[in-house]
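All protein chains but one are shown at their positions in the complex.
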Amino acid sequence: MRHLLSIEDLSKSDAVSILDTAHELARVSDGAVKKLPTLRGRTIVNLFAEDSTRTRISFEAAAKRLSADVINFSAKGSSVSKGESLKDTAMTLQAMGADAVVIRHSASGAAQRLADSQWMSGSVVNAGDGTHEHPSQALLDAFTIRKHLRAGAHDLEGLTVAIVGDVLHSRVARSNVLLLSKLGAKVILVAPPTLLPVGVESWPATVSYDFDSVIPFVDVVMMLRVQQERMSDLYFPNAREYSRYFGLNADRMKSMKQGSIVMHPGPMNRGLEISAEVADSARSVITEQVTNGVSVRMAILYVLLTGSALEAGSN
Amino acid sequence: MNSIDVVIKGAKLPNGTVSDICIQGEHVVDVVKDYSGPATHVVEATGCVVLPGLVDLHTHLREPGREDAETVLSGSQAGAKGGFTALSAMANTSPVADTAGVVEQVYRLGQEAGYLDVFPIGAVTQGLRGEALSEIGAMADSVARVRVFSDDGHCVSDPLVMRRALEYIKKFDGVVAQHAQDPRMTVDSQMNEGIVSARLGLKGWPAVAEEAIIARDVLLTDHVNSRLHICHLTTAGGVEIIRWAKARGIDVTAEVTPHHLLLTDDLAGSYDPVYKVNPPLRTEHDVHALREALADGTIDIVATDHAPHPLEAKECEWQEAAFGMLGLETALSIVQKTMIDSGMMSWEQVAERMSLTPARIGRYADQGQQLAKGAFANLVVINPTKSWRVDRDLVLSNSSNTPYHGHELPGVVEHTFFKGKQTVINGEVISKGAK
Partner (left out) sequence: MSIALSAPDIKRALTRISHEILERNQGSSSIVLLGIPTRGAHLAARIATIITEIEGVAVPCGTLDITLFRDDLRLRAPKAIMPTTIPPSGIEDKDVILVDDVLFSGRTIRAALDALGEIGRPRTVQLAALVDRGHRELPIKADFVGKNLPTSKSQSVRVLLSEIDGRDEVGIEGEVL
């Protein structure tokens, strides 16, 4: 594996091996060892052309625990925001000797453009591209689900996961639908019809407009963030009505199955898609998702950057 | 017996008969079985097909304004290479071709280049803004004799403006060439809305955004009894509407581009913007509907929508990239591949769809004539048994945004004649100085 661009081109066995590696790395981090020499001397660039503090610091922590040198190249104050082309940025990173570029970008396909171009030779990790995919988020979500509900197993066979909210604009939803179904889980998308893409019928998931009818049967409820700007774009009448049909509040949580969990990729709109009681409840694994994010991203960097000299043909 | 300037020997005419074509000055002076008299130049064309010079009703030449992408000269050379003897220069230049001054400038540049006729298309509305009518009369009466009016790149979306334009052009025997795209339904749209856009997370461009405008405009055309041309039809649903309108007797014509006859939306999966085009590539289902409609005449013509862009407009993220692809040099090969080699159309139909009918729609009297005694000697000699490999670094256009780079395509344009003058000899465009 040279790049991580999408869940679509990740095989089930590659996905399981990343989760297994993350599992061992989490055990290392749990213990006394906080830093591993694994990627000493390697340079990892966080190229964040779109604001996302949590994803960036998660990748940064992962890289640093593996002793890589981390360079943060973020939109604010960098040339990316001054209209420099992706090509020029990539060639700059190449000139700096980046072994891997972790890219967050508002354009769908930006990570793939970077990987397919001849502009740079390092590994590319997609840390979220437009409304396309966010593979590391899906991997950390699958890791969290497996840890809670399928400890000791390889995959998620037999579980049912509801993904609730703005599926249309969500890269987290796209990656999770592909990964969770690949790992054997049944996925139900719950959203207003306006926030589901045309073509969703081709996805490995079923669709429901009725949250209440779905909630008693699922093992995992994964809430998606509703962007403020959707309010003004005719997707639903107003926040109150959205909350009434698709928000997860304490009342709805009561009908959840024994042992089921609540997830959210963050940042949350408390009171809109999720109520404070739910977010802070015992079912919520939201802060744990953040912790697991670091282990999963360590695993991704480990898998991509070991043997990289082999793939680059310099051996 | 008098000597003639050129004889083209042994080529197959569109109707399938093998004849020799005799050219003297600007005209075809004879089409005979075996010409045995003297000629200054003999063009051996056995095994080739000869068609009337191709006429493109939809070309972006970028001059004035974006000469780095294309000039009238470079576009003319690319056109000649592709077998064209007439191009129609779209109005979305900078400044916009919405006055007599601009269309006369473009027309003159075409005459100076001398490779083919460049017929400017006038903007329907001032600045393509869709609000006030441009100087349609002044452009029609100028030396450029504009008959085709289009805001292409933008849709004339206001129904009242469209109605007025359709009515007004009747005075000049004009036609409105509509770029059918509802602007509200396609804000920031990137590609065909469907299974592929859902997967790629690129904002969808629904077929209905095109079809709703076509439906509205054929009804308006019927109502005011005018003439409408639909640019670059891309959807199976649009074909149905045109078929219905024609059956009803509405004076509407439609075009399809070569790329919409061949390429589909799944190519966006590479996120390579060379496949980003307006209107977008559609599905396999649409491609088949378009081919059938072109064969049965529901779609009247093939037009290239040749849209050159500089490298930096395509070497970037998909959503930052410009819409459009090159078409002039590959159009005939794509039509051969999709329509002739598949057995769906004859060369005679190709002559109609790519020369006779577009010339009739544009009222280009000297173009699109049957290859017969007395016609202008505008013609193209194609070797349909040869193939060639597209190389974006070798195109004559100033830009290189062809979606066919590396493709092996059938059909080689061996010779092009524009008013008796040879512009392409053995596949090579003559240089500017040589004329």
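In order of appearance the chains are A and B, and numbering begins at 1 in each one.
Everything that follows uses one rule, which is that a residue touches a chain if its C-beta (ideal position, glycine included) is under 8 Å from a C-beta of that chain, and two chains touch if they have at least 3 such contacts.
Since the model is a prediction, treat every value here as computed from it, not as a measurement.
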{"item": "Touch criterion as defined above, residue of A:28, A:71 or A:290 at the omitted chain", "value": "A:28"}
{"item": "From A:5, A:183, A:196 or A:303, residue that would touch the chain that is not displayed", "value": "A:303"}
{"item": "Residue numbers in chain A that touch the chain omitted from display", "value": "1, 17, 20-21, 24-25, 27-28, 31-33, 35-39, 66, 302-303, 305-310, 315"}
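Going forward, only the chains that are shown with their structure count from here on.
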{"item": "Distance between chain centroids, defined by C-alpha means - chain A, chain B (Å)", "value": "46"}
{"item": "Footprint of chain B on chain A - complex, ascending", "value": "8, 85-87, 105, 107-110, 112-113, 116, 129-133, 171, 174, 197-200, 202-203"}
{"item": "Residue ranges of chain B in contact with chain A within the complex", "value": "190, 193-204, 206, 270-272, 312, 315-320"}
